[in-house]
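Starting off with a structure, shown below.
Only one protein chain is missing; all other protein chains are in place.
When the chains are written out, they are named A and B in that same order, and each has its own residue count from 1.
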Amino acid sequence: MKSKRQINILVLNCGSSSLKYKIIRMPDGVEIVRGEAERVGTKSQETPVITHFVFGKKIVVETSLADHSAALKKVLELITGDVKKNKDVRFDIFAHRYVHPGTFFTKTTKVDKVVLRKLKETLPLAAIHNPIIYKLIEFCSREYAKIGQFVVFDTAFHKTIPPEFATYALPLKVMKKYHIRKIGFHGISHKYVMEEACKFLDKDKSFQKIISCHLGTGGSSICAISNGKSINNSMGFTPLEGLMMNTRCGDIDPGAVFYIMFKERFSSEETESILNNKSGILGIFNSSSDLRDVIKNMGKDSHAKMTFNMYVRRVRTYIAFYALILKKSDILIFTDSLGTGSDILRESICKDMGFLGIDLDGEKNKKYKNGISDLSSPVSETKVLVIPTDEENMIAKEAYKELIKNDPGC
Amino acid sequence: MILVVDYNLKELKLWAYNAKAAESPPSFFIKNAEEVKDDEALRKYILSIAGNDKPKAIAFRVLFGGDYFNKPAMVDPEFFERLGKLTDFFPFYIPSALDMLKKFRNIFRSIPLIVFFETSFFLKLPDEEKYYALPLEYYKNSKIKKFGFHGIFHEANAGIVFSGSKTISMVFDKQTTVCAIHNKSPLSISLGYTPLEGIMSGKACGDLDPGIAFYLMNVHNFSIYEIDEMLKNKSGFAGLTGYDIELKDMIKLRGKDAKVDLAFDVYEAQIMKYIGEGISALGGLDNIVIAGSNIDMVTPIIYSIIKKISFLGINSVRLPWDRDKEVGSIASEESKIKVYLNRKSLPAIISHNSEVFLRDKSLCNLQVD
Partner (left out) sequence: MNKLINAKAKGLKPSLIKFYKRVESFNLNSANTGEFTDLVAAEMKESSFDKITKDKAGNLIGVIKGYGNKDAVVVVSHIDTRTPNQQKLEGFDGNGMAGFKSGIISSVYAGALIKKTLLPLDGDLIICCVPRVEACDFGIQYLFDDFLKARIKKIKGVILCEPTGFNINLGHKGRMEYEIVVKGRLNRNFLENRGINMLGTMFPLINELEKVSKELPSDFNLGRSALRIKDVRYSGYQPQDAVSEFRIVVDRAFIPEESESFILNKAKTIAKTVYRQESDITVNALMAKERVRTYTGLESVSEKEFKPWSMESHQPFALESLKTLTENGFNSNFGYWKKIVTEGSYTYGQLKIPTIGFGVGLEDAMTAGQDVLTADKVEKAAYGTALIVLRNIGMPTFGWSSDEI
C-alpha cells in the first residue's frame, strides 16, 4: 500500500540574524545538504558568511547578506550549482520554522493562498521574526510556485504551560480580547533536545524533569519540561521576555520603558525596535551583538565583563526558578551556538548551583568539542548535557508527517 | 520620644515612640492628608499623640532617594534642594513629600529631622542586577535603573541573621518584594525602577512581557498612558479576578473562587521566580526572613511557598504560627535552612534606626557619589 518514495525536504530556519537550512531525505532522515548563513543583517566584528555542506563537503562563502531573502537567494544559487553536479541534491518541498502564529495555527500546515493570507495577519504578533519568515515563504511561493511548502510552528510545544505560569496579572477581559498569554518559543528546539537527551540517557521522557537552555546568537530561552511537556518558558507572549539576548533586552520594567519613551520622545514603534534590535548584548557591549565576541574581550573591556555577568545572571535566575518549580531537575541541557560553544559560559552558569543538584565537571566541560555529551560530575543529581540542537531535523519530521497524512499515496 | 512619620500622598501616619515603651505607641492616622491644611493643624495632631513631650527627633520615611541618598539624611536647607532634584524620577511623589517635610521643618525648627529612604539599601546592588540590558546611551540620558523598594524592611531583615550567611528577605506589604542579601548587601531585588517589574500587587501587574505593551500600543492603538494606567491600576489581583476588594477579603475567597485561586497561583509563581533569582545570585540559601505589615494576612501563601521550596532543606513549623514574638522562627530546630518572621513594624524599625542615628551620626553622613 504505502509507497516508499523518498521526499527531499529543504528546511529553512530563520533566526533573527541567521538562516539555517538543510536538505533532509525523508523518511530515512539522511542529511544531504546543510548550511548556515550567519550574521545576516547584524552589526558584528566579522563579515557575514555562508557555510555550506554537500554530503559533508564544506564550502565557505563570505558575502554580504543584507537580509534573509538575500541569504536565501545565495543559498539557492549554491544548491542549484550542486544539483548540476549531483541530481540527488534536488529538493521536493520547503519546510519553514514559523515563530509566532498566535491563535491562528496550532499545528504544521501546508501553505496555500488562504494560509498565506492568514499568516500575514500574524505579522504584528512577532514584528521581528514573523515578517522575516513570511517574506521567505512569499519569496518561495513566487519563485518556486510548483514546490510545496509547509510551516512548522515554534510555539506548539508550549501549549501545555499551565495557567499559573501562562497568565499575566493583567485584566482578564484584556487578555481574553487580545488572546494574551505566555506563548513561549524555541519549542522545536526544546522538544528536539528533550527527545535526544532521553534517548542518550536511555530514560523515558514521561518521567523526567528537564531544564532546557537554548542559548543562541539569535535568541535565548529556557524551558522547564515535566514528564515530556513544557510547563514554562522564559519567553512570553513575544520573544522579548526572559533572558538577555543578542539584541533583545529580555525582562525589563515596563515603567522604565515608558519613561525612556517619554523622555526621548520615541514612538512606541521606535521603542519596540530599540528593545528588540539595539538592546541586550549589543546595547551594553556596543561593538558586537555576539556573546562570543564579548567573551573574547572580557579580559580587557569592562563593558564586556558586565555584559557577560548580566547574561549569565539572567540564565541562572531562570534555571533556579525552574529548579524550584520542578523541585530540582533530572536533566539540564545546554544547546544552540552559545550553549554548546562556550565552556566559560556553561561554567559560570553552573557555578555554586550544587544546592539545586547541579554540579558541572570542570574538566569534562573544558574538553567538550562536539556532539552529545554528559558534563556532570559523578555527584551531580542533575545530568548536565550538551546537545547540539537540530531544529531542521525536527521540522523535516513534522513536515513529512503532515505530507504523508495529506497525501498517503505519495 | 521619637516622632515617626509616614506619608504616602493620601494618608499621613504619625507615631510617638518612647524608648521605654516598645509596644503599640500612641499614633495618629490621617486618612486624607488634605485635612492638614496648615502647619497649625499639623501641630495639633502631633500634640494629640505626643502631649507635651518634646520629640528628640522626627523620623520621616521617604520612598525614593535616587542615586544621591545612600544613607539616612539630616534635613538642612541643602537637603530640600537635593531632594527636589529627584523630582524628575518620581514626579508625583517628590514635590508632595517635600511639601510635607517642610511643614514638619517649620513646626520643629530645633529638633533633628531625619529622613530614611526606601531605596538607599539598593544602591549597593551589583551592576549586573542594577542595569537593564538597554543601550547605555539611554541610561546616561535618563538615569534609569533598578532602584528597588522596601529597603528599610530588607535592611532590618538583614540585621536579624549572621551577615556572612545567604539570606532571602521577603516583604509582604502593599507591595511584595523579594531580596537576596549577603554580607548585609543586596544581591537582587524584585521591584525595579517602578512596581511594574517584580511581583504583582492589588492593582499592579508585576512581571510582564514588555512585548505585550508594544503589541497593544502598536497594533491596538493603546496610548502609553492608557497602557500605564491599565498596568498599574487595573491589573494585579483586581485585574485577574475582576473584584475590587481588599487583599484581606480576597484571601478569604481562596479555594472558593476559581479566579481568586488563579490570581494567588500567579502571585506565588511570581514570588517563586524572585526566590529563584535570589538563590541563584546567592549560590545557596541559609535563611529566609519575612517581614511586612501583611504577614498575618498572607500567612497561607507564605506557608504554601515555604512548602513548595522545602526540598531545599526546610522543615517548617505547622500552622498556626506563634504571633507573639517579634522575631519568631517558623522552621524547626533541625531545619537546614532557617526561616524567621520579623514582626517588627516599619515605624518601630525607623524609630530604632533613629536612636542608632542619634548615637552615631557618622553612620548616616551623606557620601557624595
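Definition applied: contacts are C-beta pairs under 8 Å (C-beta built on N, C-alpha and C of every residue); 3 or more make two chains touch, one makes a residue touch a chain.
Owing to the predicted nature of the structure, the values given are computational and were not obtained by experimental measurement.
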Review point. Of B:5, B:63 or B:83, which sits in contact with the chain we cannot see?
Key: B:63
Study note, to complete from the structure: Across A:255, A:339, A:357 or A:388, the one contacting the chain not displayed is A:255
**Study point:** Contact residue for the chain not shown (choose from B:42, B:196, B:289 or B:330)
**Key:** B:196
Revision key, fill the gap. On chain B, the omitted chain is touched by residues 8-10, 32, 34, 63, 87-88, 90-96, 99, 174-175, 193-196, 201-204, 223-226, 228-229, 231-233
Practice item. Extract the touching residues of chain A with respect to the undisplayed chain. Key: 253-256, 258-259, 262
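In this text, only the chains that are shown with their structure count from here on.
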Revision key, fill the gap. Residue positions on chain A within touch of chain B in the complex are 124-125, 127, 163-165, 167-174, 178, 180, 182, 235-241, 244, 248-264, 268-269, 271-272, 274-275, 278-284, 286, 303, 306, 309-310, 312-313, 316-325, 327-328, 351-356
Check your understanding: In the complex of these two chains, what residues of chain B are touching chain A?
Key -> 126-129, 131-136, 138, 141-142, 144-146, 192-197, 200, 204-220, 224, 227-228, 230-232, 234-237, 239-242, 259, 262-263, 265-270, 272-273, 275-277, 279-281, 283-285, 308-309, 311-312
